[in-house]
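Mind looking over this structure? Questions follow.
Only a single protein chain was left out; the remaining protein chains are all shown in position.
Now for chain A:
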Amino acid sequence: MAASISGLLKPWTPSVFLVRWSRYNPYYLEPEVSKEAYSRPETELSAEEKEQRELKALRPIKAATSGVTSSVFDDPVISKFINMMMEHGNKVLAREIMTQTLENIKKKQVEKYHKASEGEREVIECNPYTIFHQALENCKPVVGLASIQKGGKYYQVPIPLTDNRRRFLAMKWMITECQDNKHRRTHMYEKLSQELLAAFGKEGNVIKKKYELHKMAEANRAYAHYRWW
């Protein structure tokens, strides 16, 4: 073990191989890629943010990954969704599907916009990014179920979920739904755009799955006290 902090500043390999370890030292901090974070003057920051800034000045920072940029078109949620859709490392294909999906959503919404009467036009949302975010929000479950053993039997206990877990479940359901329950000849982007538009309107199979999970959690409310954390 290094006798001083300077030994901790280089990339390291732990002497014992842990199951989940990173090439970076725990001393390194996550990078902040957006331009706006650096253009804010000192006066606007709260005390915590000032402390964060000072800490960042003293600590080494990890390298930015190859999927993020500071451009306005870069969205962390969309990047995460692309990574989850990717199979065998084929990022090009996954990204292509995503762009086609967004294009498709835009096309459908613009068609609807042109066909609609004056009063309805204000309600129709044409921005595919807002539709994607809203659809994902609508799909996120509030509570989840955990299998807990008590007295020899396993019970499904309702538990609160972290934000990351909720987002992951919404994305996972969306992708599996589009991969499995579709007509043989439809493309992935077609099915995805259909599903996303349905979720935006709070309909569709993914929303149904979310409601079923909520119903199960409500039904098993009696076992909620089995949770010890």
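In this section, a contact is a pair of C-beta atoms (placed from the backbone, for glycine too) under 8 Å apart; a residue touches a chain by one contact, two chains touch by 3 or more; residues count from 1.
Convention: contacts and distances are computed from a predicted model.
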Check your understanding: Absent chain per UniProt: "Small ribosomal subunit protein uS9m", "Calcium and integrin binding family member 3", "Glutamyl-tRNA(Gln) amidotransferase subunit A, mitochondrial" or "AP complex subunit beta"?
Key -> "Small ribosomal subunit protein uS9m"
Check your understanding: Which of A:61, A:110 or A:219 touches the chain that is not shown?
Key -> A:61
Check your understanding: Can you list where chain A touches the absent chain?
Key -> 1, 3-5, 11, 23-24, 31-33, 35, 38, 54, 56-64, 66-67, 69-71, 74, 91-92, 95
